[in-house]
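Sharing a structure here in structure tokens format.
The complex appears here minus one protein chain, its other protein chains still in place.
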Amino acid sequence: MLKQTEGSKAVAEAIALCRPEVICAYPISPQTHIVEALGEMVKAGELAPCEFINVESEFAAMSVAIGSSAAGARSYTATASQGLLFMVEAVYNAAGLGLPIVMTVANRAIGAPINIWNDHSDSLSQRDSGWMQLFAETNQEAVDLHIQAFRLAEELSMPIMVCMDGFILTHAFERVDIPAQEQVDAYLPPFDPRQVLDPAEPVSIGAMVGPEAFMEVKYLAHAKQMQALERIPQLADEFKKIFGRDSGGLVRTYRADDAETMIVAMGSVLGTIKDVVDEMRAEGHKIGVLGIISFRPFPLEQVRAALIKSKRFIVLEKSLAVGMGGIVATNVRMAVTGSGLRGFTAIAGLGGRAIPKSSLHKLFRQAEQEKLEPVTFVDLDWDVVNKQLEREKQNRRSGPIAENILFDKGMSSSAKFG
Amino acid sequence: MFQIRIHGRGGQGVVTATEMLSVAAFEEGRHAQAFPSFGSERTGAPVVAFCRIDDKEIRLREPIMEPDALIIQDPTLLHQIDVFAGLKPDGYVLLNTHHTFETIGLGDFAKERDRGRLCTLPATQLGLKHVGRPIPNVPLIAGFAALSDMIQLASVIKAINEKFSGKVAEGNIAAAAEAYALVKEQMKEHAHA
Partner (left out) sequence: MSFQPVKFYQTGTYTVGNRLLAPDERSVQANQMRGNSINSGHRACQGCGEALGARYAIDAAMVESNGQLIAANATGCLEVFSTPYPESSWQVPWIHSLFGNTAAVATGIAAAMKAKGRHEVRVVAQGGDGGTTDIGFGCLSGMFERNDDVLYICYDNEGYMNTGVQRSSATPPAARTATTMPVGPEPGNVFGQGKNVPEIAMAHGIPYVATATVADLRDLEYKVRKAMRMHGARYIQIFVPCPLGWGTASHDTIRIARLAKESGMFPVFEAEHGEVTSVLKIRNKVAIGEYLKPQKRFAHLFGKHAHPETVARLQAIADRNIRKYGLLEEETD
């Protein structure tokens, strides 16, 4: 049913349609609205039989999900930012044990300095945890990806994070088509676990594994993600047959056919990029877009195929590998190894910094002319950066950096918009 | 695409106002996108929220920096932040006050703009009168509907019924209707002035 609703609410409805059996929740912005909505549905008895557990930490949230998934229950949780980091040990454990938990990550920056706004640092920090990671461009896609995620996770017996931009998507009201229960039931069969804790057939799960077998177990996790590279497009096709929508898949291109310059990005910023590309196309620029939906597994082949005909590409990413540059960019460059393509990295939108069209117009034009540094920090305020560097040069006891920067900016952060 | 920015304070239903605007536009078969400025939730703190309305899918995710319309829920913000920043020259302004633009100190501002697109509305009083709470958001979006004709009062009422029920819905609908009528009346006066 088509409705105008909040992203979090829409995702909660999608999860509900997937017939979850155990949901555990710990509050952290900006994912709270999702689990609040689910909690209300469980409390009202709409999701029976489903257990909703208010845990004491994100570490416990993932641990409860580990227990319930291992006991054969379809298990869901949601988190963001510090919460994801707080559960990291259990995040790796869930993947290592091969438990098909689905988790929404409402992408948010990582502190310090503490910041509640959107970027992709949180989930990207978990890129090697063994979880698959799918990034939604719109709230419609967030809804659809969750439904696909349960199917994929349970088929492969591996966990999946569905990543949606915190606030930008989670708190945005927009048009979303919420599927019918029959559609979801036709797409998503009941959970048939590969391993289950059951007194009728006792198994030990989680034994210590020594050097003689550890590499094989790890390789198999990799092999599963390689299988996912094949299954993700197939599951998107099947999804389209039942739901009538193009959603998911590994990558998606936009106006890329004769593009000489390709913009690569993930998540909701793709919308703004497409608007800019339309405007530039209207002026005759040969520019196109590559959106990456599946960050793990990373579709090396598809990314290469999408870029290889262009002359250059720029990866615009909401994350920073400190001391290195881009995280997504590093992966993309791996895909085009040996192609001779010029590649640029643009770090943008960290900690919720707005990514306006005007900045993208400028950036993309510079990229076209290959007048960019290998790594560009979009809309960085060089004045305050240089001022702080100078302060540190002049004064040993230069004080806390974030507070100095705020002082120099002369802002009370809440009084600004944008 | 038509872009609306609402300024207010935490607790005044600023975010809800943009959401209801988007629902009203959706009810008319249009595409709409509402989103807050995502600050921490503190009562009384300045809050900004945004709403875009278009006839095609809205992909843009930047904050609204050049609004076609401004709704200001709290006139004390005028002294605190530049609420008019980026407002288009022919943009609409709806200000919650029982004053006029002249008596609240915006006479010079008003002189430079099309008076047919400026309006004040005692929305807090309307909220108190009809709902019993000093929440100005619903009267203001109804007032905006009257000022801009971007959406119809009937759609605002649909959005109210989606958000509220029972007595609260009734009160809000009454507040919306009176706000709509008051603004239309003012518009008429300006047209004749």
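Going in written order, the chains are labelled A and B, and every chain counts its residues from 1.
One rule holds in what follows: contacts are C-beta pairs under 8 Å (C-beta built on N, C-alpha and C of every residue); 3 or more make two chains touch, one makes a residue touch a chain.
Being a predicted model, the structure only gives us computed values, none of them experimental.
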Next on the checklist: Given the contact rule set out at the top, which of the displayed chains would the hidden chain touch in the full complex?
Outcome noted: A
Item to check | Residue of A:22, A:116 or A:293 in touch with the missing chain, whole complex considered | outcome: A:22
Next on the checklist: Going by the contact rule already stated, which one of A:1, A:44, A:112 or A:208 would touch the omitted chain in the full complex?
Outcome noted: A:208
Checklist outcome for this item: Only one of A:39, A:67, A:111 or A:233 touches the unshown chain, namely A:67
Checklist entry - What residues on chain A make contact with the chain left out of this view? => result 21-22, 24, 49-51, 53-57, 59-60, 62-73, 75, 89-90, 93, 97, 197-199, 201-210, 212-213
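Convention: only the chains that are shown with their structure count from here on.
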Checklist entry - Roughly how far is chain A from chain B, going centre to centre by Cα mean, in whole Å? => result 34
Next on the checklist: Quick check on the complex: what are the chain B residues that touch chain A?
Outcome noted: 5, 15, 18-19, 22-23, 25-27, 31-40, 42, 45-46, 48, 58-63, 65, 80-81
Checklist outcome for this item: Counting only contacts in the complex, chain A reaches chain B at residues 3-4, 6, 30, 116-118, 138, 165, 167-168, 171-175, 268-272, 274-275, 352, 354-357, 413-418
